[in-house]
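Mind having a look at this structure? Questions to follow.
The other protein chains are all here in position, but one chain of the complex has been omitted.
So, subunit A:
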Amino acid sequence: MGAPLVTAADVRDWDPGDGRISTPSAARAPARSADVPPRPAAALPPLAPDRNPPMPDWSEVIEHFREGLIVCDADGVVRHLSPVAERLLPEVTVGELLAASGVAGLCTPGAGGEFGHRGRRLRVREVPLSAGRCCRYVEDVTESVARADALLAERARSAFLTVVGEKLGNPLHPDRAAAAVVGLAVPTLAEVAVLVLASRSGRARWWRATRADDEAPNVDSGVLNAVDLPAALDEGLAGVEPHTLDWLVEQAIEAGWLPGLDAVDVSVRVVPLPGRDLPAGALLVARRSTRYDDEADVGLVRAFAARAGAALTTAVLYRDQAEVADTLQASLMPVEPAEAAGVQWGTAYRPAQAGLRIGGDFYGSYRLPDGGSVFFLGDVCGKGVEAAVFTGQLRQCLQALHRVESDPGRLLRLLNDTLLETTLAHGQGRFATMVLGVARPRRDGGLTLTMSGGGHLPPLVLRVSGEVEPVALSGMLIGVVPDPRIGEVTVELAPGETCLLYSDGVTEARGGRRGDEQFGAERLLRALDGCHRMPAPALAERVEQMTRDWLAHGDHDDIAVLALRASGPHSRPNRHLHAVPTLPWPEEGAGARTR
């Protein structure tokens, strides 16, 4: 680039008003150089007389003021009136007393010197002049006040929406979210706000908030049959904002939602609350003071509805997911063993992820047609949901297979083949360790247990003598190889004797004094010493309690315990039947015998 044509220094002294820019002249330029006084009057060559600056004609200047001027003399008589003042205040006349104009605001203006006059907002300031005279400057501030008001209103609206956003937050419960929505709408948006949720199975629930003076709004709720919903809300729930505004009031009154409000002076609006596909609900707002005509006002109601809709949608979504999770969870929880003659069952279950309530340990029992029971306890590899789902499959397999095979060894092999087939199909090594047995009552009140082992910890037997015997039962994991070696054993339980099955969560619990010591089989054996008289439920609970006491910290594997006690010849009716009041049916035990 070459040298700049004009530098900043050149420009600084230029007077754009003297015409030099439009007609640059080399001859004139030196006249304005730095060593010449800036006031040109004397130094400049004389100009034509008409170029001389004229004396200002003040009245002409004043005419172009935005403010109107009213000059009064010491007696308060108007002596001068500028055209603007004349236009703003036609009542004021020159030569008459200002007070006679009847414009009260001129003499005693309100706060900030403002007063309303002929639909305009005027601001007046009074300035004393010499000789007791006085000038009033009158400005029309209608537009700027309106702009300021609009700004303030907009600020209030966004502040309100911010509060709404914070208060609605991330609600996890649709009912609480609905109550919060109507509560927030009053009093800012309405005197009465009614929220109707999208109907579920033909019923629509509604929440209503009404203003209670100086207090939190009153919130109540109810249910309507979907067919009884006012038509306007039907429209709202379909995602349409009703157009026929007049009928809204009647519909709301008919629904009984506007107690104490008169149809004549109430303004009502209905807006949909946006949801995922269809609206989550519809909001009806009603108030007396100002109608919902202003576009900004209606916009605020819509913006509020958008936030409320988002909050409700989240809450509904969460509720639906929680319901699904609960249902699935319930189906994966171990089912308590079926009542069976001669057997007293005891169980304990503590999943590693307590919040989940399900895990990789499982137990259960099914009654056999011959009066015996199949029972099982086991552990699948892994923890948590994935493991729990596998235990569910396992239990379903057993439930089906025990109907075709009641010999424990053959049943376990069948299960092995079934699992092997499904796990191979899914390409992942899924397997379980388990003990599976059949308990058959003996005439003397004892039990004969035939058990098969699939690579699980061998059961323990608590004899009447107080001895605790490990059962010699071995075998291979279920679901790993075709034709696994399955251990089989028969154990006789005399009345009062107990067989205890448990998962490795018990023996591998880490804790103790050092914090990382395993509970171990030896310690379990010693701990069971003297427990042989305990009822099965108490024994199972005790084993779980001991394990928990041993655990140093919360982290542990799934824990499952299943105890079977030979309940003896005289304890046939089970505990649950005792709890039921005697019914006038002839044979209480008949049902149990025919099973």
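Just so it is clear, contacts are C-beta pairs under 8 Å (C-beta built on N, C-alpha and C of every residue); 3 or more make two chains touch, one makes a residue touch a chain; residues count from 1.
In this section, contacts and distances are computed from a predicted model.
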For this session: Select, from "Glutamyl-tRNA(Gln) amidotransferase subunit A", "Cytochrome aa3 subunit 2", "Anti-sigma factor antagonist" or "ABC transporter ATP-binding protein", the UniProt-recorded name of the complex's unshown chain.
Result: "Anti-sigma factor antagonist"
Exercise. Where the complex has a chain not shown, which of A:Leu122, A:Leu436 or A:Leu457 is the residue touching it?
Worked result: A:Leu457
Problem set entry | Residue of A:Leu69, A:Leu233, A:Leu414 or A:Met476 in touch with the missing chain, whole complex considered | A:Met476
Seminar exercise, completed: Where A:Thr433, A:Thr498 or A:Ser567 are the choices, the one touching the absent chain is A:Thr433
Problem set entry | Sites on subunit A contacted by the missing partner chain, in the whole complex | 360, 379-383, 428-429, 431, 433, 454-457, 474-477, 480-481, 484-485, 504, 508, 557
